[in-house]
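Here it is, the structure, as structure tokens.
With one protein chain withheld, the remaining protein chains of the complex are depicted in position.
Now for subunit A:
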Amino acid sequence: MGGKTVTRADLAEAVYRRLGLSRAESAAMVEMVLQEICESIVRGESVKLSSFGSFVVREKGLRVGRNPKTGLEVPIPPRRVTVFKPSNIMKQRVNSGLATVPAEAAK
């Protein structure tokens, strides 16, 4: 696997290359896009980005967890979590990009 880490700076660079905004504005726009998505999720709205995937907020009820190191039981309070569901297109692209065995083995 690649093993590199892509950051905001790389996303800003991609925007800069493709749209021709200034570097500073490219970075600001990346930030704004992430911020809008984040705001939406925090409001509990789901965010569906076609050909990418969707972010859905789920309500988790109270449950009893266990510290795996000490074995102590700890209550895990009700909370909201974000779940990301990748689109089929993303799943396919990730799979074919990284496939190490010929796909014909799979039916």
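Quick note on the criterion: contacts are C-beta pairs under 8 Å (C-beta built on N, C-alpha and C of every residue); 3 or more make two chains touch, one makes a residue touch a chain; residues count from 1.
What we mean here is this: contacts and distances are computed from a predicted model.
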From "Integration host factor subunit beta", "NADH-quinone oxidoreductase subunit I", "Biotin-dependent carboxyltransferase family protein" or "Glutamyl-tRNA(Gln) amidotransferase subunit A", the hidden chain's UniProt protein name: "Integration host factor subunit beta"
Contact set of subunit A toward the excluded chain (per top definition): 1-8, 10-11, 14-15, 18-19, 29-30, 32-34, 36-38, 40-42, 45-53, 55, 57, 65, 67-68, 74, 76-77, 79-82, 84, 86, 89-91, 93-101, 103, 105-107
